[in-house]
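The other protein chains are all here in position, but one chain of the complex has been omitted.
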Amino acid sequence: MIIVLKPNITSRQETAVLKEIRKLGYRPHVIRGVERVVIGAIGDERTHHTLETLTTWPQVENVMPVQKRYKLVSREAHPSDSTVRVGLRVAIGGRQLHIMAGPCSVESEKQLLTTAHAVQRAGATLLRGGAFKPRTSPYEFQGLGEKGLKLLAKARAETGLPVITELLSETQAELVAEYADILQIGTRNAQNFQLLIAAAKTGRPVLLKRGLSMRIEEWLLAGEYILANENPNLLFCERGIRTFETYTRNTLDLAAVPIVKRESHCPVVVDPSQGAGRSDLVTALCKGAVAMGADALLIEVHPNPAEAWSDGAQQVTLAGFARLMEELRPLAAAVGKELPGS
Amino acid sequence: MIIVLKPNITSRQETAVLKEIRKLGYRPHVIRGVERVVIGAIGDERTHHTLETLTTWPQVENVMPVQKRYKLVSREAHPSDSTVRVGLRVAIGGRQLHIMAGPCSVESEKQLLTTAHAVQRAGATLLRGGAFKPRTSPYEFQGLGEKGLKLLAKARAETGLPVITELLSETQAELVAEYADILQIGTRNAQNFQLLIAAAKTGRPVLLKRGLSMRIEEWLLAGEYILANENPNLLFCERGIRTFETYTRNTLDLAAVPIVKRESHCPVVVDPSQGAGRSDLVTALCKGAVAMGADALLIEVHPNPAEAWSDGAQQVTLAGFARLMEELRPLAAAVGKELPGS
Amino acid sequence: MIIVLKPNITSRQETAVLKEIRKLGYRPHVIRGVERVVIGAIGDERTHHTLETLTTWPQVENVMPVQKRYKLVSREAHPSDSTVRVGLRVAIGGRQLHIMAGPCSVESEKQLLTTAHAVQRAGATLLRGGAFKPRTSPYEFQGLGEKGLKLLAKARAETGLPVITELLSETQAELVAEYADILQIGTRNAQNFQLLIAAAKTGRPVLLKRGLSMRIEEWLLAGEYILANENPNLLFCERGIRTFETYTRNTLDLAAVPIVKRESHCPVVVDPSQGAGRSDLVTALCKGAVAMGADALLIEVHPNPAEAWSDGAQQVTLAGFARLMEELRPLAAAVGKELPGS
Partner (left out) sequence: MIIVLKPNITSRQETAVLKEIRKLGYRPHVIRGVERVVIGAIGDERTHHTLETLTTWPQVENVMPVQKRYKLVSREAHPSDSTVRVGLRVAIGGRQLHIMAGPCSVESEKQLLTTAHAVQRAGATLLRGGAFKPRTSPYEFQGLGEKGLKLLAKARAETGLPVITELLSETQAELVAEYADILQIGTRNAQNFQLLIAAAKTGRPVLLKRGLSMRIEEWLLAGEYILANENPNLLFCERGIRTFETYTRNTLDLAAVPIVKRESHCPVVVDPSQGAGRSDLVTALCKGAVAMGADALLIEVHPNPAEAWSDGAQQVTLAGFARLMEELRPLAAAVGKELPGS
């Protein structure tokens, strides 16, 4: 920690700060600058009391942490890339670019199976689909629940595609983990730490979406909850942040891809459907994500978006998805990635 | 719903839209404007399929909802102000201005009781204190848990102050409701709908903090989850939103006070401690909140903020709290509110 | 400056950093911490080359400035409150609360004079009105120009109210200064430094609105351009920042009032009309601003807002303004301020 003192304080006030720093377990080191005194407090910031509380003292101008607060998710802890294995055939984080595709919500057997077969034919390697849906209004469709999970399992049995689906509730962690190959934590629950812990404990890989207004450091720290609960299989998923722009539903922060890959060893997934909230931007955003190093994409696909029970505006059609996959191939090749089915 | 068609589309494309609108249960009404055709779709937007999915069609430029999506929390549903009763002596939402004060985290019996007595003497009418703490990092103090709840109950027994404390987990709703008079839902859980439902079902009053990047409409809809689960005792709590400004931890959106009081009948609480993240701004923010019509304030108070186990930088001292209360009296009077102990 | 080195670098890499720090004119001071080496670079950050460029070096993790970048606007430079005198009778920054009121745009003699007399009767002490208008679209009304300035001068002659109006263009600084008592710099020009310099050089008091997405530090630095060009008469005006919220046009950051008053000696004005973009919130925002210590308010008033040529949605009527002034009186008194006409 670096503690910056205000100019023109008494030596008594300075001594009081030094005493408190020692009391809180750090070793102070004073630097007398041109205008201000700066104190370097030596000690492990992650295991000691934070010194930021010193800002309540009138003689302290500012306290600045020096260490990074995340540990297990960091590159320093694990310099090489991690790979997350899902089932026997899928390993996210390597040379292969993975595509997770499927409807926003599971609506019916027909809708799901039609979509699953179509996305598989086009090159998807995992099936997505929501059974429990977090909805802004209590009057909106909340998902088919366990029935939806069973349909996902059926689609997996038919296609062989592993399944990713959202976990909404601590009390359903076991249930969802029984059916799903990857547990998705949604943006509204990205700092629901109890849910993160419950998800981690199932042992299933966890895909952690970035919260709507989460700084990257906070996102990495939320991921730290997964690894600290002894589950190494973590995927970070950028899905757009909230800004003032209204043309798109969210602002997809593609810079987060290289940043998270630099700070962390975990694979990075991009969700362009949520990122834009508009199906007509999905292809362009997928291209950007692949060019910038994403390990996988999460794409919403629906046989008839206009009649989708949730988020129809951002789902692409089956034909649209097939075209999208073709457009991605040269880009994947240009960055040294393989796309299935080529 | 209002559907705006693109200019220069064919009559066949227009007919297709009209057909789909009817299929989804609305009655279309065409207006031919100077450049564009606009369709008013008549029907209850809350019970019908949304037409926003039509934006995936190439001939549709835009779809705009007309109705408000919230119902039970709205002024239209309940034109007069609601009052939330807590215990026998407290009614939030009337002429009296209520002050909820206490430490960020319950740390020890001594810390809590000292604070409880001090804030009561100065005029607080409820005691706040965290037993379960949501922390950005898994390595930070997570609260005393049930032990903390027991200390809160003890402080209530000694002072008579009703207790407000945060609920973090669905699985603890019954436990926390046993000890607490008001359940607080924190900003990171403001759209954890499962938690909202669990809180509502305990029957205890619920204080719902605004999410870090929640639009007011979304906040009202989250509140709708409480009322729709048959709990009428809802308090909205503004606590700052996330913006680009870095001088303060959050930007307290005080305009939210008159807005929520206009749109909804529920009482509005302001949390200036979280709002600023700095104790030296708490007094000014309290004054602004009272002047703008807040029904209650939620203030963090600690006997020794520099050694607080969480969020020390934003907690005021016992003496600071007493001064703050004195400074608030003339303002409360100026807006026709009573402050206890005067 | 504080330079944080990456963990596990070679001593050669460390030496290179020390050498560069010395080359750029600072004296380095090494602190060996638990995980990282931190270097305090002693020297005046305002007169030396910034060391933030060192972040381009692979061995440097982070560079943190220690000094504040603003000087003349700071409390350190001028510990007591500044007062800005306008004409013979107005001094902004003292016990008296000043009200600047008038139409968004000057539209006609009748509109302006009617408004000027009405706001004066209700207690306004300055007249506002736009003659040159910055408009988002080139097809919108751009103001009456010099004709508008002449009407403002006429209204001043009739009422005795000093006039504040916006300066849009460097080339008009002399012209506008001839008619206006205070030059307003609008939010879109808050970092148009050439305009700031031109305004400063006229010698007229300058009201500097906060830019839509300006951090407080940047706003203070923009103000520094006025004082550094030898014009001490600077007013900071908070008028709302841009956030994700859509209910209001902007989010009025009332915490900026106590913050700027702490960091700077210059008076602070609040513009609740722009801040909300809705006339129905103006009264509540005025109350909050006064309670939090604003020295003056800037309020848009129009005889018939529905037919205003610009920003009608946020202008209050003449009767509404008179009511607002009555509602403000007890609040002003509660914070020890005087409101004219009482």
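Going by the order they are written in, the chains are A, B and C; count residues from 1 in each one.
Please note the rule applied: a contact is a pair of C-beta atoms (placed from the backbone, for glycine too) under 8 Å apart; a residue touches a chain by one contact, two chains touch by 3 or more.
Predicted, not measured: the structure shown is a model, and the values here were computed from it.
S.K.: Considering all chains of the complex, which shown ones does the missing chain contact?
M.R.: Within the full complex, the chain not displayed touches A, B, C.
S.K.: Pick from B:G43, B:G277, B:P305 or B:P330: which residue touches the chain that isn't shown?
M.R.: B:G43
S.K.: Residue by residue, what part of chain A touches the chain that was omitted?
M.R.: 213, 215-217, 241, 243-248, 251-255, 257-259, 262, 275-276, 280-281, 284-285, 287-293, 330-331, 333-335
S.K.: By the contact criterion defined above, which parts of chain B meet the unshown chain? Give residue numbers in ascending order.
M.R.: 2, 4, 7, 29, 31-36, 38, 40, 42-44, 62, 64, 66-67, 76, 242-244, 246
S.K.: Mind pulling the chain C residues that touch the left-out chain?
M.R.: 20, 24, 46-47, 49-50, 52-57, 69-71, 134-139, 168-171, 188-189, 191-195, 211-213, 218, 221-222, 224-225, 228-229, 242, 278-280, 305-309, 312-313, 315
As a working rule, only the chains that are shown with their structure count from here on.
S.K.: Return the chain whose centre of C-alpha atoms lies at maximal distance from the corresponding centre of chain B.
M.R.: Between chain B and every other chain, the largest centroid distance is to C.
S.K.: Per the centroid of Cα atoms for each chain, what is the distance between chain A and chain B, given in Å?
M.R.: From the centre of chain A to the centre of chain B is 26 Å.
S.K.: Cα centroid separation between chain B and chain C, in whole Å?
M.R.: 30
S.K.: Measuring centre to centre with CA averages, how many angstrom lie between chain A and chain C?
M.R.: Going by mean C-alpha positions, chain A sits 38 Å from chain C.
S.K.: So which stretches of chain C touch two or more other chains?
M.R.: 243-244, 246
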